[in-house]
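Of the protein chains in this complex, all but one are displayed in their positions.
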Amino acid sequence: MIPSDPSKVTAICFDRIHLPGQATLEVARKNGAYSYLPTVLNEMNREQIIEQVKISGLRGRGGAGFPTGLKWSFVPRNTGKPTYLLCNADEGEPGTFKDRDIMRFDPHLLIEGMIMAGFALGVHDAYIYIRGEFLHEANVMNAAIKEAYAANLLGEHILGTDFSMHLTVHRGAGAYVCGEETALIESLEGRPGRPRFKPPFPAVEGFYRCPTVVNNVETLATIPAILEHGGQWHKQIGVPNSAGMKIFSVSGHVNKPGNYEVPMGMPLRVLVEEYCGGLQHGDVPKAVIPGGSSTPWLGPEHYDVPLAYDEIHKAGSMLGSGAVIIMDETADVVALTRRLSHFYAHESCGQCTPCREGTGWLERVMLRLEAGGCNARDIEVLQDASEHMAGRTICALADGAAAPILSLLRMFPDEVNSYLAENKA
Amino acid sequence: MSMQVDTTQMEKVSFNAEQLEEIRELVARYPHPRSALLPVLHLAQQHFGYLPMNVQQLVADTLDVNLMQVREVVTFYTMFREQPTGKYLLEVCTNAGCMLNGACELLEHMCRTLGIRVGETTPDGLFTVTEVECAGACGGAPVVQVNNVYHEKVTAEHMDQLIADARAQEDGGVA
Partner (left out) sequence: MTTLYIDDKEVTVPANTSILEACRMHGVDVPYFCYHPELKVAANCRMCLVEVEGWPKPAASCCTPVAEDMRVRTQTETLKKDRKMVMEYLLIHHPLDCPVCDQGGDCKLQDYSVEHGASQGRYVEPKRRTEDKNLGPFITTCMTRCIHCTRCVRFAEEVAGTGDMGVLNRGDHMRIDSIVEDTLRSELAGNLAELCPVGALLDKPSNDVSRPWELERHHSTCIQCPHGCDVIIESRGDEVIRIKHDPEGAEAWICDRGRYVYDAFRSDDRLLVPAVRKQGELLACDWNEALTRARELLKDKKVGIIFSPSWSLEGLTSIRLLHDAVMNEAKVAFDLHRRDMRPFAFEEGLSMSTAEIEAADEVVILGSDLRQRLPILMQRLRRRVANGKALTRIGAMNYRTNTSPGKDALIRPRDWPAVIARAMEQLKDVGKGSPAMEAWLERVPARHEAGKLLADALMAERCAVLVGEEIRAHEDAAALIHGIDLLMRSAGHGEAGDDGRNLIPEGMNAQVLSAVFGDIRTGVGELLQAAEAGELDALMLVGSDPLGDGLFSMQARRVLRQVPLVQVGAIGGQIAEFADVQLPAAAYSEIEGTFVNMEGRVRIADKPLRSIGEERPLWKVMMRLTQELGADDVPAVSLDELRQKAAVFMPELADVFAGKKGAEWRMPTARNRNARCLPSGVEPAMALDIVSRFSMYREGAWARASGLLREAGQLFALPDVLVHPHTLRQLGLEEGECVIRTASGEITHHVGTREDVAEGVLFVAKRGGAGDLSTETSASLRGV
């Protein structure tokens, strides 16, 4: 159903998502699912697939934006150890809710993407690590997997080829940090999700110290389209360095929050006004978090920023997971920051000193700020404690914890000042 | 409370044959049985309602891991509970998306209606209200999970209705 002319593409992951019954194999197949899979399994080899993914310009949709084909090419061959494929369906980044829709409405798209990725990587066992709260989604995935096994799309000798792959849904149990790929691996090994330091990288030593690829749901769900239409086709969608479509999860003060899959490079304003029904109050947002709560905030001056990796980076933030949180003029930015500080303090795995102690400290100071008990020296603490945890820890959670505070202090000094004890009085 | 435990003083519990079969199947899917720890804890919590120490010991014995390893996991993940909850567990997301769309007011309303504070259970043992982190459904903010079922764009009226229905059903059940 996806047009072969890239300029006409309106959806990749969400192409068939709203078709009734799409979660069942029968309907999904009628709508074209798995139709190109035999060609991939019979006519392509591992190198060709990885090459096409490289050409496509696909970058990881989980947050870090790492080129997917390149990641796959790092996996060593002939190590004598199995290679694992893990789908990151932890979707914990505040503001992100896109993977959930793929899984509950079009589970077979993800399965198909994983079969293709697994084939390209020589995988025999693959897992979907889904956040524990997504019980319904896990059930839908499991039902779809069961159907896929019955149809010989999973299991031994898939579609009569030499390729065999097993797929298991593994539920997390409530820990945002498990979305970080090495924490995810720890968790999948039955341990607390505490990230591992790198190197070694998972591609070399991941799940049970074997070569492992971790990819986001959306990333994997894009693979079937890329292989069917070619890497070149995908590369032409979007803008340079940000190829393809991207699902943006828009929430906050917009009239029609929700998931929108649009070509990369679309200006933020267009997304908000043409797709999301505009702001609840006022004409321009007070602040925008463009890529999930861990990314620095943008101000109204960036309302026209193209939604693409480089452009958002230039504006001072990150595309992240594509979770756009909009704050209009009614937003209490101090309260929101305090709430996000609570989130990071609650979710820190606790191993790195700056993150463990810093996140708790920041939350306590933010609570006091909101209650009017802070003075200028406390603002200095907020600044120092944030700056010296970002980039100094094992994983990027600490950077995420610093982002809202640093954004608040940078963008809203007056508002912050008005909360200080001397000004409150 | 000291977390150290005298394992010899605990009441013994066990899995039934069907559950053991399910656990065997789970274990078979991973390169190492330890990977089945989270799934088996989910299963145990489903069955026993929560995860007191004797259940954790059971899980440790079943998967042949150290009790400490189970304790580490149970206390790390928020969905695993060492204390029982009310029959209805109401989990309100108050993170960014939901907060910007009235989740805090909703939470306050629920607490007032039920006469409890966040984290508490009503005296009749029916409702527990907790505040949770982003549920991954911000498009439907505010989001409340009722016994792990998502309810989106929830209003105070919805919650009142839900609470009333649950109470009615409970009364009916008694009568």
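Chains here go by letter, A and B, matching the order in which they are written, and residues are numbered from 1 within each.
Simple rule for what comes next: contacts are C-beta pairs under 8 Å (C-beta built on N, C-alpha and C of every residue); 3 or more make two chains touch, one makes a residue touch a chain.
Please read these numbers as outputs of a predicted model, since none were measured by experiment.
Contact with the chain not shown here comes from a single listed residue; of A:N142, A:N241, A:Q280 or A:Q351, that residue is A:Q351. Of the options A:G21, A:P38, A:G391 or A:P413, the residue whose C-beta touches the omitted chain is A:G391. Within the entire complex, the positions of chain B that touch the omitted partner chain are 1-7, 66-69, 71-72, 75-76. Those residues of chain A that touch the chain absent from the view are 175, 177, 192, 197, 199, 345-354, 356-361, 364-365, 368, 377, 380-381, 384-385, 388-389, 391-394.
Basically, only the chains that are shown with their structure count from here on.
With centres taken as mean Cα positions, chain B sits 25 Å from chain A. For chain A in complex with chain B, the touching residues are 82, 91-97, 99-100, 125, 131-136, 166, 168, 170-176, 187-193, 207-208, 210, 249-253, 257-259, 289, 293, 323, 325, 327, 331, 335-336, 339-340, 343, 346-347, 349. The touching residues of chain B, when paired with chain A in their complex, are 29-32, 34-39, 41-42, 63, 65, 69, 72-73, 76-80, 94-97, 99-101, 132-141, 145, 148-150.
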